[in-house]
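Here the complex is missing one protein chain, while the rest keep their positions.
Just so it is clear, A, B and C label the chains in written order, and each chain counts residues from 1 on its own.
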Amino acid sequence: MRVAENLNLALHGVLADDPGVHVLGEDITDPYGGAFKATRGLSDRFPDRVHAMPLSENTIVGVAGGLALAGDKAIVEIMFSDFVGLAFDAVLNLLSKSVTMYGRRVPMPVVVRCPTGGGRGYGPTHSQSLQKHFLGIPGLSVHEMSPFHEIRDQFDTMLASGEPCLYFEDKVLYTRPMYTGGVVDDLLRYELVDGVAQVYAEDPQAATCVVIAPGGVAHRAMAAIRSVLVEDEISCVLLVPDRLYPFDVGPLLPLLARAGAVVVAEESTAGGTWGADVAAAVHEQLWGRLRRPVVLAHSAGSVIPTAVHLERTVLLQEENIRDAIRKAVA
Amino acid sequence: MRVAENLNLALHGVLADDPGVHVLGEDITDPYGGAFKATRGLSDRFPDRVHAMPLSENTIVGVAGGLALAGDKAIVEIMFSDFVGLAFDAVLNLLSKSVTMYGRRVPMPVVVRCPTGGGRGYGPTHSQSLQKHFLGIPGLSVHEMSPFHEIRDQFDTMLASGEPCLYFEDKVLYTRPMYTGGVVDDLLRYELVDGVAQVYAEDPQAATCVVIAPGGVAHRAMAAIRSVLVEDEISCVLLVPDRLYPFDVGPLLPLLARAGAVVVAEESTAGGTWGADVAAAVHEQLWGRLRRPVVLAHSAGSVIPTAVHLERTVLLQEENIRDAIRKAVA
Amino acid sequence: MTAVAVEPRLTELADADLESLLLIRHFEQRLLELFSAGLLHGTTHTCLGQEYVAVAISGLLTDADHVFSNHRGHGHYLARFADPEGLLAEIMGREGGVCHGVGGSQHLYREGYLSTGVQGESLPLAAGVAMKLKRTGHGGLSCVYIGDGTWGEGAVYEALNLIALHALPVLVVVEHNGIAQSTPTARQMAGTIAGRAAAFGVAHRRIDSVDVAAIRTELAPLVEQVRTGHRPLVVEFATHRIGPHSKGDDTRTDEEIARVRAADWLPRYRRDHPEQTARLEPAVWARMDAVAGEVSARPQSTWERSA
Partner (left out) sequence: MTAVAVEPRLTELADADLESLLLIRHFEQRLLELFSAGLLHGTTHTCLGQEYVAVAISGLLTDADHVFSNHRGHGHYLARFADPEGLLAEIMGREGGVCHGVGGSQHLYREGYLSTGVQGESLPLAAGVAMKLKRTGHGGLSCVYIGDGTWGEGAVYEALNLIALHALPVLVVVEHNGIAQSTPTARQMAGTIAGRAAAFGVAHRRIDSVDVAAIRTELAPLVEQVRTGHRPLVVEFATHRIGPHSKGDDTRTDEEIARVRAADWLPRYRRDHPEQTARLEPAVWARMDAVAGEVSARPQSTWERSA
């Protein structure tokens, strides 16, 4: 099953199982079914809980908060995650604050879906990876779609958390298959441990390098660990979490310590990255037990150009991860 | 001279010396002169370039961009930095992108002033330190006011950069004095080296711990280095940069390496902090030369309560920096 | 917003309504005194002169309704809950505060009531709640108080468009006091509030009166339309902010301040109904004395941090 289909099924399932859930967004109703078709069939099936919204990102998020405040739950689609900046205030000062600033927790079960990332030639305002700008907001968690994580489970977890959640969906994943049964391909296996997918060719406990990457980067990271295994005989384990923030490195420490080399790969542009935050936690916990500092792999500190040949020079590529692994184990 | 006066003089000076500069914001005109009086006297003196704006943060920033696009320069006051989230899109996708996404640099000399921080009992939506959310945006730099840095020089640098700049002004600084002549008080001296203020009691080259903190935290950091000197005989040097992003640790490395212990202190809530970004750069550069990982001191991962006795339990205090120093040198 | 030339006699109110009006007035005057005495920190925004808006509106609301308030919200809260202890404790950070001292003056939450200090945020939230209320079908509505200056914020228009499109039971109460912080409305707002409502096909009613009973009579059928007809409504009160924006930051001219003071409903009401006022006002004073004394003596609030 493709990831987009898993996503669509998850939305269908959530709406079917919980009569309190609403879906809101621009152009999400049938027959269009959303810019990336994630919401296909929803409005035909649940016409009174699937709401086509005007171009009003800020207000859509606020309305979702209102539904939540009144006891329902809401899933918002921001057409391109680039536009979630228009709702930054609603996320930071309205939804997250509503949970936290009234002296007791006010539940605010809202998921804001953010189709994200580049690689499709959509240009500078339709290709960004803005996850990092939402880290460290009390009352807000940041999640990411991955080909390893059943999306329905993710939605259930997010909605049950009672706080607003951003859910980043790397657009390149939509057409990729979901992995099932612990098998990626003839070489790679995976296992879900505490919500983190561990992907490996050989015994992960014996890996010499750990690569941590969100779902959108998983394929590039898998290509990289495959090629360093073949070309350099470096054995890696890839960790793909389902939540970027809060992110607890605790359970991963034994793996990281044994390997002694860590790479964090993400598509964000340079500076103030998620990787830097993960690295700070890892360095604090594993001081003296790593061969060198956590290697951060990310896109260049640049606008993302439209032309494919230019875009490639900016966005994180498999090679960058490969180089980062080599640097980490050098 | 108080910091607020230095700020006010800087604005007067910039407007007087450059007929292309505009100032825009809510309630900034005389006799009110802005919520924190920073713009006092400006509109009486330059009535046609000081523009009172409606409550429209997003559009105020966009209008500033338009003035810049047309060849002028603009300084915006966001009444409380907490509201800059309303202009997040304008900062990220309009101003910063205009500089970078048209294949050649389109100059966009705009400074967005953001009165920031807590400690005044203004409550959860008027006390935040949001600097960290603006790190790593290509074409955008993030600056901070400090009692060591002549504000006029900072404005000149920012406007000359030709790109949008956020300028965070910790509100607790307004009533504090500017330091001049290298002297803080009977104990502490300072020196400006490459735009970074070095504050110390004893020879900074012999310091056993380096504390890095933005301007708003400087007084808490100075109190901390003073008390660890007196109580624990730990000799620290405090580094106060005028720009948080991009932040080049390069020139500071000798000092950091000699000390072998580094603390980064900021008022931001926990998670995805500026300190984590600085730490990543420091660890990369000084691997094996620090006694322990860079210690990050920041506020709790919590909403900022209104009541002073509660606010204190959340916001970064002098004691937290002191504890961080002790941890760093332990 | 021009001073009322002919002042008809104000309708005599039920004691409870007058008490509510007086409670708000004396609560806030007490607040300003506490601030001057250095007993309060942070900031506060009083609604001196505008109390009748909240009292008139509250009389039209039911328990099924949700109220969304703003920075200038003490009147909205007290008119709804008559809980000066909880509010004062909140503002003073004492035990028993509505939000344990976390929210403070501008950030209050109670079942069916929410305020926040970021202008423009409440309308989208109110629209969302109204979507749910409409589905529930018990005739509840969202009532949102906003100021004239808040019409600068784009969120207001985004939400109004949505409210009209979805025919949501939302009552927008605009307290048009002619000023936003320090800026007169004419320097903030092009066009009119009536025009804005019309732009979205939303009903609008302007209220120039300070007569609580008359206001209620005029609005009752329209509010009923909001509830049962799902016809959203913008009610614009031409009103006057007698006090400063927050504390001591009033840069209006003496003439201007005299002009707004002259529009105060309280001296008029005292004049028109001296006996009732004289009968009730001392009790309200006494209550506020007691409340202030009792709350000031409480220990500091405690709070279990959730996030």
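Side notes on the structure shown:
In this text, contacts are C-beta pairs under 8 Å (C-beta built on N, C-alpha and C of every residue); 3 or more make two chains touch, one makes a residue touch a chain.
Predicted model, so just to flag it, every value in this text is computed and none were measured.
All shown chains touched by the missing chain in the whole complex, by label: A, B, C. From the options A:1, A:16 or A:308, the residue with contact to the unseen chain in the full assembly is A:308.
For the options C:78, C:114 or C:164, the residue in contact with the chain missing from this view is C:164. Among B:33, B:139 or B:293, only B:139 touches the chain that is left out of the view. Listed for chain C, the residues touching the missing chain in the whole complex are 151-158, 160-165, 187-192, 195-196, 198-202.
Within the entire complex, the positions of chain A that touch the omitted partner chain are 26-27, 29, 31-32, 35, 52-56, 58-59, 82-83, 86, 120-126, 300-303, 305-310, 313-314.
One chain of the complex is left out; on chain B, the residues touching it are 22, 48, 51, 53-54, 56, 58-72, 74, 89-90, 93-94, 97-106, 138-139, 163.
Keep in mind that, in the parts below, only the chains that are shown with their structure count from here on.
Distance from each chain's C-alpha mean to the overall C-alpha mean is smallest for B.
Between chain A and chain B, the centres computed from C-alpha atoms are 30 Å apart.
Between the Cα centres of chain A and chain C there is a gap of 42 Å.
Spacing of chain B relative to chain C, judged by their CA centroids, is 37 angstrom. With touch defined as above, residues shared between interfaces to two or more other chains in chain C number as follows: 97, 100-103, 107, 116, 118, 154, 303, 307.
Shared contact sites, meaning residues of chain A that touch two or more other chains, fall at 89, 93, 97, 100-101, 138-139.
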